[in-house]
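Right, one structure below, let's go through it.
Excluded from the complex is one protein chain; the other protein chains are retained at their positions.
Going by the order they are written in, the chains are A, B, C, D and E; count residues from 1 in each one.
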Amino acid sequence: MNQEFINKLYIRQQACPTCPSPEVVAEWFNELLSTLFPDFSKQQFNSQKEFELHFEKLKLQLDQILSRNPIKAEDDIEEVADKFFELLPAIHQQMEQDVTAMLEGDPAAKSRTEVVRTYPGFFAISAHRIAHALHRFGVQLIPRIISEYAHSKTGIDIHPGASIGNFFCIDHGTGIVIGETAIIGDHVKVYQGVTLGGLSVDKKDAKVKRHPTIEDNVVLYAGATILGGKTTIGHDSIIGGNVWLTHSVPPFSKVYYQAQMNNSEGETDIIIFKGHTA
Amino acid sequence: MNQEFINKLYIRQQACPTCPSPEVVAEWFNELLSTLFPDFSKQQFNSQKEFELHFEKLKLQLDQILSRNPIKAEDDIEEVADKFFELLPAIHQQMEQDVTAMLEGDPAAKSRTEVVRTYPGFFAISAHRIAHALHRFGVQLIPRIISEYAHSKTGIDIHPGASIGNFFCIDHGTGIVIGETAIIGDHVKVYQGVTLGGLSVDKKDAKVKRHPTIEDNVVLYAGATILGGKTTIGHDSIIGGNVWLTHSVPPFSKVYYQAQMNNSEGETDIIIFKGHTA
Amino acid sequence: MNQEFINKLYIRQQACPTCPSPEVVAEWFNELLSTLFPDFSKQQFNSQKEFELHFEKLKLQLDQILSRNPIKAEDDIEEVADKFFELLPAIHQQMEQDVTAMLEGDPAAKSRTEVVRTYPGFFAISAHRIAHALHRFGVQLIPRIISEYAHSKTGIDIHPGASIGNFFCIDHGTGIVIGETAIIGDHVKVYQGVTLGGLSVDKKDAKVKRHPTIEDNVVLYAGATILGGKTTIGHDSIIGGNVWLTHSVPPFSKVYYQAQMNNSEGETDIIIFKGHTA
Amino acid sequence: MNQEFINKLYIRQQACPTCPSPEVVAEWFNELLSTLFPDFSKQQFNSQKEFELHFEKLKLQLDQILSRNPIKAEDDIEEVADKFFELLPAIHQQMEQDVTAMLEGDPAAKSRTEVVRTYPGFFAISAHRIAHALHRFGVQLIPRIISEYAHSKTGIDIHPGASIGNFFCIDHGTGIVIGETAIIGDHVKVYQGVTLGGLSVDKKDAKVKRHPTIEDNVVLYAGATILGGKTTIGHDSIIGGNVWLTHSVPPFSKVYYQAQMNNSEGETDIIIFKGHTA
Amino acid sequence: MNQEFINKLYIRQQACPTCPSPEVVAEWFNELLSTLFPDFSKQQFNSQKEFELHFEKLKLQLDQILSRNPIKAEDDIEEVADKFFELLPAIHQQMEQDVTAMLEGDPAAKSRTEVVRTYPGFFAISAHRIAHALHRFGVQLIPRIISEYAHSKTGIDIHPGASIGNFFCIDHGTGIVIGETAIIGDHVKVYQGVTLGGLSVDKKDAKVKRHPTIEDNVVLYAGATILGGKTTIGHDSIIGGNVWLTHSVPPFSKVYYQAQMNNSEGETDIIIFKGHTA
Partner (left out) sequence: MNQEFINKLYIRQQACPTCPSPEVVAEWFNELLSTLFPDFSKQQFNSQKEFELHFEKLKLQLDQILSRNPIKAEDDIEEVADKFFELLPAIHQQMEQDVTAMLEGDPAAKSRTEVVRTYPGFFAISAHRIAHALHRFGVQLIPRIISEYAHSKTGIDIHPGASIGNFFCIDHGTGIVIGETAIIGDHVKVYQGVTLGGLSVDKKDAKVKRHPTIEDNVVLYAGATILGGKTTIGHDSIIGGNVWLTHSVPPFSKVYYQAQMNNSEGETDIIIFKGHTA
């Protein structure tokens, strides 16, 4: 083999400390999630003392993960693990509300247990709740590893920076993309293939709000694409499947899309979208 | 940490028996699949006796999984494992037909081995064949765990309740969604991003047929969206890429979609879809 | 259980040698990738000698994988492992260029480390670089296992046969499909849901170029679908989100799509796509 | 490397079926033991149904182990697994009696739990109880694998053929050797380093009783060596530490050994052993 | 299978909480040991912060082990983990002295690294140092699990209650037994097969000193057996191989043993032991 090549890689390898591997981060997230939702858990605890020690272990692991993080935040993140665990009851409550939203939003859902144990949407929003909290404390890279782990498992790609309100409902979910600076209100429902994206790809816009705002009680049907940092979907709106929006719509809008289609006899076949895709 | 929060979680944890973890269910499915398709297998058997014991083990594991299921079916499911294994030869035959359909349906496919070992479509339909059989015996949750496992691995989301005919062909597959009450005939071919969805999300419609019927010999190209429980695609039809359908079409239909597009000189650029997306 | 069924499976099982399991192939790929990109690595090396031995191990493992491959290439592939490792420095350089392209192409990307450790696009193109090299040496099945492994993890489905130029940038990526005979130039950028597909599904066309050609400096926004072996997107073109193209466009084209939409007041709402979807 | 050598090994390797590895046998034994003694267990069962299935699994595993055994018994061992599990309640009762004997026989023992979880003597006699039952059903090799597993963990070497009565007490245990044709009564207590061995090493004596008989209520102190198939230690005897016996002693014997020793002033220092070594 | 038997076991199983398995305790000990002796370690730490967190993890694990312990101490052991870790620097220093003693005491020892990484005597005394400290804090069962783990690996059986001075040297070690109430001074050297045992096996003597006292600078050669709680070996004594002692000897004694032996010509062959056995 090419000796020069091996030399080059070896030098780089030496310069690179062992970061927390994505597997370690993912395992921590899984264990935390199954602590918050026993339906999800593989473990049993024989006493409350033991359960408390389990929490301490999770906190310690977070501490270790943060201390090996190759990309440091600017500010002091010494006490992030402490602060994160203080915030956990509130995060847990949000997750419970998300379960409620998904149970109520999907006719096929039979029980909270089914949502918790099988819904990719629950998994993805839970990962986001955790990743977003860490992101807000200024932690670099780790939140992204968590959200990419959920992306890999569910096909749902939510940037840790996105701000998402309570009672968030995802159905099916594959192909959803929610950008870094998106802002989403409460009681929003999102189907597979929805994109909340940007209109600009200039590196110089990295610190600008590049993704849309979705107000409360909005439904975004499958494949809807909403683009741009100034685009706002007013509350109580419904955006139809495959709709493409790059400007704002006022509250209570119903935007659906009307395509021309030719059937096999060549006649025009007007399809008016009135419903949804789930 | 917040003691009250920990107490609350601990109480819930105590109330929750250890269900069969999704990993256990997934492993059982993988082992069953590799028993049916040796190409897929990591194991070797030295005698027929040993192979028979392996089958008994798989049946015992299913029994264990069902006995730990936190959501019980209404009816007696005592003999589900027995009945399931009696059905297995028929299920296996269906899977073989699915392999045939995918081998013949994809110019890039070189051999049955390649389909079995690498096609996400084969993996997803196999999971569905198993999950659907369990679902029909009245088993709760476990079929959904199996289908979500396949969803997670392939991006193909088929509800265990969907009824799918023989010689089913999936190509690429990412983003496919097939709803709980969909009915699909024989020799149907489905590309990535196809949705067979519902028009209603009312919880009160949970027991109504909410998803479409696809008759024999239909091809659904990439991104086609067919919605509604009363929508039927007549046999031998072709539904073009990205077509959006919420009403029925008769047999031998060819529905494609004609969009207006402006090219860079501002001229209208009519694209007639005549082909497919694979 | 059905004895005849078990007998049949057992006979088939005996006829089937133990192939390299997809897990083994995936693990080899992961270890190779983390050798090329220490940021990704879980391992540390204490001396250059040790690092060299690690390379030899990777080569030996490839040799083992190839020797157990149930589908043999026509030609002699005896020296594939040697030749592949000779090519590795060049492949590595391409991967580095892909990192550069993704870092520069996404405003949200903070560092090369973040791209390497968290971007599904980097993972998918890296798998393709490896799979494609093996494919070109005439190796059957194994390249497909590698690309399906990446497909399963990222939702990005690139056939090992596709020819992709330098500085390839993928953003988000879920749902991307790139066909076997696609040819892509340098500095091309592709968003989620893009399909480079075929127009024909005849088995007899298996050896014909069925997928499009994308020249240098092209951007394909989310959901764009380009179909057909004779379709060429001229260099420096931009293809808008959800655009559907089955014929060629000249260099410097800007193809976007203009849909009619009715807003909630029934007025037509013209949406002109001018931007992008990330 | 020497090609001829590799060829030779490869041919032998091909001729050799994959036997149940010692690890598989050991794991089966460990799981069986922890089912009989929950103190030892790492597993929890949520219902009696589940516990019963666990038993069935253990029986199935035994069936698999026996069916892969490279050395077959002469007679039909088809139903050994069934017969063994029928015998299990009786074996379990014997083990309970062994716990009682060790708890009462060692001043340092605090509880049954301590004996079950930490005493090598308990582990070794339990392995023997299981191995001996299989040995009596005519199973070859597997009993020996079990007893050598216990030997490796405890330094206590009991041949599966040895017949050992109830309430058997082992203290410390390292170095104990009990031969194939030894017969031991009830309430016998044995310390570390005791040998019950043979006087003949002729292969032609393989089917003759070559090891001693120990009647009820005998104590064998550390390092005692009793040799020969005709040697019988009468009931209620005490054999002192390091005593070497090759002939029988009547009931109620107390055999101890009297050595001459010179202390540092050269005087003879007579040591009369009256006690024990634990 | 016998249903009554299974019922009985199931009831007992339900009554038995999941204790910390011996594997968990052993793993904790191994990790602690490799933290104290990096030569032994499989892990690397990239920063002091990370190393400190590793210590915290070990403390947390000890806390968890103690909280699951099925046998509780009488007194409050709430703060045992804290107190144990405060004591750790002193324990570590003792272990270092033990390494020194073994390096100096064995002509075959080449380096501290060799002693730490390969000497069973080092492993056994290290386990004892840890187990004894926990034992002194009143912890039940766990110290015994640690010492039996070392017994199983090394054949050296030291009860956690034994009090052992500094600079303890073990050579070879297999078969060594040191009883619960033995007291050993500094700079003592012990060879394989040495027993420091009791003369009484009455349960009522459980709280009495039953095992001997060994003063400073004593050498006990292979197979020496010292018995009884009132037996004291005076300082600077040498006890020869296989010597059997049940009474005290004064300081500076040299006790060796003189056996009569007949050589093959029937002549008496007096062997005077003057040396040692290593």
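Just so it is clear, a residue touches a chain if its C-beta (ideal position, glycine included) is under 8 Å from a C-beta of that chain, and two chains touch if they have at least 3 such contacts.
Since the model is a prediction, treat every value here as computed from it, not as a measurement.
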Ask   = Which chains here touch the chain that is missing from view?
value = C, D, E
Task = Return the single residue from E:Ala133, E:Leu196, E:Ala222 or E:Val249 that touches the missing chain.
result = E:Ala222
Note = Omitted-chain footprint on chain D covers residues 1-2, 5-7, 9-10, 12-16, 18-19, 21-23, 70-71, 140-141, 144-145, 148, 151-152, 155, 157, 159, 161, 174-175, 177, 179-180, 193, 195, 197-203, 205-206, 210, 223, 225, 227-228, 237, 242-247, 249, 252-259
Task = By the contact definition given up top, give the residues of chain C that touch the hidden chain.
result = 17-18, 44, 46-47, 49-50, 53-54, 56-57, 60-61, 63-64, 67-68
Task = Extract the touching residues of chain E with respect to the undisplayed chain.
result = 35-36, 38-39, 41-45, 48, 51-52, 55, 59, 85-86, 88-89, 92, 104-108, 110-111, 113-114, 117-120, 153-155, 172, 174-175, 192-193, 222-223, 241-242, 259-264, 269, 271, 273-278
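Here is the rule we use: only the chains that are shown with their structure count from here on.
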Note = More contacting C-beta pairs: B-D or B-C? The answer is B-C
Query = So which bits of chain E are touching at least two other chains?
reply = 18, 44
